[in-house]
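As you look at this complex, bear in mind that one protein chain is not there, while each of the others sits in place.
Letters are used for the chains, namely A and B, taken in the order the chains are written, and counting of residues starts over at 1 for each.
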Amino acid sequence: MSTATHVPRVHAPRNYLNADYGWKSWLFTLDHKRIALLYLVSITFFFVVGGFFAMLMRIQLIEPSGAIVQPETYNKLFTLHGIIMVFFFLIPSIPAVLGNFLVPLMIGARDLAFPKLNLLSWYIYILGGMFTLYSALAGGVDTGWTFYTPYSSLYSNTQVTAVAIGVFITGFSSILTGLNFIVTIHKMRAPGLTWFRLPLFIWAMYATSVIMVLGTPVLAITLFLLALEHLLHVGIFSPSLGGDPLLFQHLFWFYSHPAVYIMILPAMGVVSEIIACFSRKRIFGYKIVCFSTIAIAVLGFFVWGHHMFVTGQSIYEGLIFSLLSFLVAIPSAIKVFNWTATLYKGSISYDAPMLYALGFIGLFTMGGLTGLFLASLATDVHLNGTYFVVAHFHYIMVGGAVMGYLGGLHFWWPKITGRKYPNGWAMIAAAVIFIGFNLTFFPQFVLGYLGMPRRYAFYPAEFQVLNVMSSAGATVMGVGYLIPLIYLIWSMRYGPPAEENPWGATGLEWKTASPPPTDNFKEIPIVTEEAYAYAPEEASGD
Amino acid sequence: MLRRRPAVTDAEAQAHSEHVGLMHQFEDLDQQLDTDTLGIWVFLVTEIMFFGGMFTAYVLYRGLYFMAFEGGSRILDVRLGATNTAVLIASSLTMVLSVRAAQTGNRRALIGFLIATMILGSVFLGIKGFEYHQKFVEHVVPGLDWAPEGATLAHIAPGGLGHAQMFFIFYFAMTGLHAIHMIIGMGLLLWLLVRAYRNRFTPHYFAPVEVVALYWHFVDIVWIFLFPLLYLIGGRY
Partner (left out) sequence: MAHHVVPQKTYVMVFLSLLVLTALTTGVAFIDLGPFNTVAALAIAFCKMSLVVYFFMHLRQSKGLVRIVALAGFFWFALLMGLTLNDYHTRNWTPTPQPWSVTAPPTHP
């Protein structure tokens, strides 16, 4: 740990943080960087709330007949954990925090295309969050985050409408962010910055935004119809009036499957940036990675029925979805190969961002491979509705997306705050999180394979050892998440000031001050070199 | 930071026409117009997907319960529906003419066509409101007042009363969602009207008018499909 330096504000050069003071300058800001920080605070809050629900669940599951919560309450816990983590943490996380901050900087622009829409996005997100928190406090929701009908629409007497409204509203935050990014990346790149000179993080943001824009509206209409059914007791999705519950599921998963690519593509973009920087090498097969990114975004829309293999949908439909689900694994695998090839003969350093990126590659690969078990019709019959599925998606969402998010935060923290954090503690935290994560979720693969169903408050006694391991792991992981919370906040006041480019990375964001001035660059840069132009003698071939 | 901008005189607008309305993140008004246009089209794609989900559900149930949908459609007033279609198409004409007026710097025409569009929009909403009222009178509002009787019942019962209710759910949901979009459109038109009155637009800076117009045309297109799908299902011969 280096000596803490407290830099008095009055001597710091003019940047976006000290450009203006007072709550109005934050709540009415149009600066994309300040909006990114507004998001950072809000999503951290929701992460804690969602994590709190998870903690209660894991405590309940220590005993086969746990007495911590009633089964009805347990249903509400896993529902709200899912809703908050998916809609209020994972989906906004990297795009709204890192994307908002970095997209204009990385493309050499002074702001996003529509700064007012950007601020509106955040307010919409907060409004949606308030509806959801209200529903949690006013009795909760017990339908599962998937809201399957007719239970959610006709039978559940929990706050379904309130939470449907909350998620509906927040969807627009997503849509506006995606719209902003697509238009900005098309229209506001610096001179000389052609598409194939863009950082892979920008490609990832672009692909993610396409998914946000095409998928989220379908969730919106689905929730609208669900609320209509719940309020008026009519039968759009219920057999009692000739409705089909599977119609709800088709419409719901049309969005919610691509949603998982909204959660993972940004993390993949972050990983590309970090791997390149900490191997001092160009990303191997840059163009292929670009096309793979777009392929994942597009193919991701063709596979939603793999969530419905055992629901009674047409077998032929299931066949199509199974085949396409196998196909969508290919571009992801290509990326893993390309990152690995980048590492080969690279000059590798193991700073905290790199630890997260390496962790991502391993854990995402495991999560992705287990997805193939689920994509296969026959094995899915056995594994669907068990802890195998839970483990699979947590490997990708937590082992993948959250690691990517933390890695990105650590990589760009000096740029965002102008301060460095203690690398030793950061490396310890990364290790603790990695160990805690695997201890939590690996046993769940075994549990699922052995047949333990998901969303159950009780389980047969023979599963206890694995459940206790999982709960222990969750505690370790929770501690692991607390450590960065502490030192990152500490660094904002006591961390040593960061120079323009502390990691020696390529990219336009590193060619301006840390933290950047409000309008990003003294002069808009002109781009003449390829992305990842790391020193040629350290790179051995492509 | 968000701030109100002071009103601009005619002379000032002419003198600074390359800069009036230019936002700081753009190089010039051309880039801004291009960007705004792309932005609204991306938004309209989200609207296509939004209505698309509901159209998908509609197509499914129409296929499953065709007789019920036919019966329900029969008691809708085709004359009102057709009139509304013509009204909305006319409003699209006045809307695009208002864009043209802004493009040619014709402030009076711009204001006139915007007002005309708003009047036509109000006529549409008025007729819609009357139709909704009729449905309450006939007691065919699912969830709120569902008790069809007499001639109404005779028309819709053959396909099954439960499934007829499905038709009316979609009737209200689709036209209701469309009407909400129209109301938002009216709000946007009012905003344009105020800005046009304050002389904010120039032949180089009229992107907001074009953006609202594109939104308005989209809402018109949704109705172009709603009209045959709801009012003209068949059985009128």
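Going forward, contacts are C-beta pairs under 8 Å (C-beta built on N, C-alpha and C of every residue); 3 or more make two chains touch, one makes a residue touch a chain.
These numbers come from a predicted model, not from an experiment.
Peer 1: Which one, B:23, B:93 or B:193, makes contact with the chain that was left out?
Peer 2: B:93
Peer 1: Which listed residue, A:63, A:317 or A:519, touches the chain dropped from view?
Peer 2: A:317
Peer 1: Decide which residue listed in A:230, A:250, A:281 or A:335 touches the omitted chain of the complex.
Peer 2: The missing chain is touched by A:250.
Peer 1: Using the document's definition of touch, tell me which of A:305, A:418 or A:507 contacts the absent chain.
Peer 2: A:305
Peer 1: By the contact definition given up top, give the residues of subunit A that touch the hidden chain.
Peer 2: Touching the chain left out of view, subunit A contributes residues 186, 214, 218, 244, 246-247, 250-251, 254, 301-302, 305, 313-317, 320.
Peer 1: Hey, which subunit B residues sit against the chain that's not shown?
Peer 2: 33-34, 37-38, 41-42, 44-45, 48-49, 52-53, 55-56, 59-60, 63-64, 78, 82, 85-86, 89-90, 92-93, 95-97, 100, 103-104, 210, 213-214, 217-218, 220-221, 224-225, 227-229, 231-234, 236-237
Note that only the chains that are shown with their structure count from here on.
Peer 1: Taking each chain's centre as the mean position of its Cα atoms, how many Å separate subunit A from subunit B?
Peer 2: The computed centroid separation for subunit A versus subunit B comes out at 35 Å.
Peer 1: Which residues of subunit B touch subunit A in their complex?
Peer 2: 1-2, 23-26, 31, 34-35, 38-39, 42-43, 45-47, 49-54, 56-57, 60-61, 64-65, 142-144, 160, 162-163, 165-166, 169, 173, 177
Peer 1: Looking at the complex, which residues from subunit A come into contact with subunit B?
Peer 2: The contact residues of subunit A facing subunit B are 20, 24-25, 28-30, 104, 109-116, 119, 175, 179, 182-183, 186-188, 213-218, 220-222, 224-225, 228, 231-236, 241-244, 247, 251, 254, 519.
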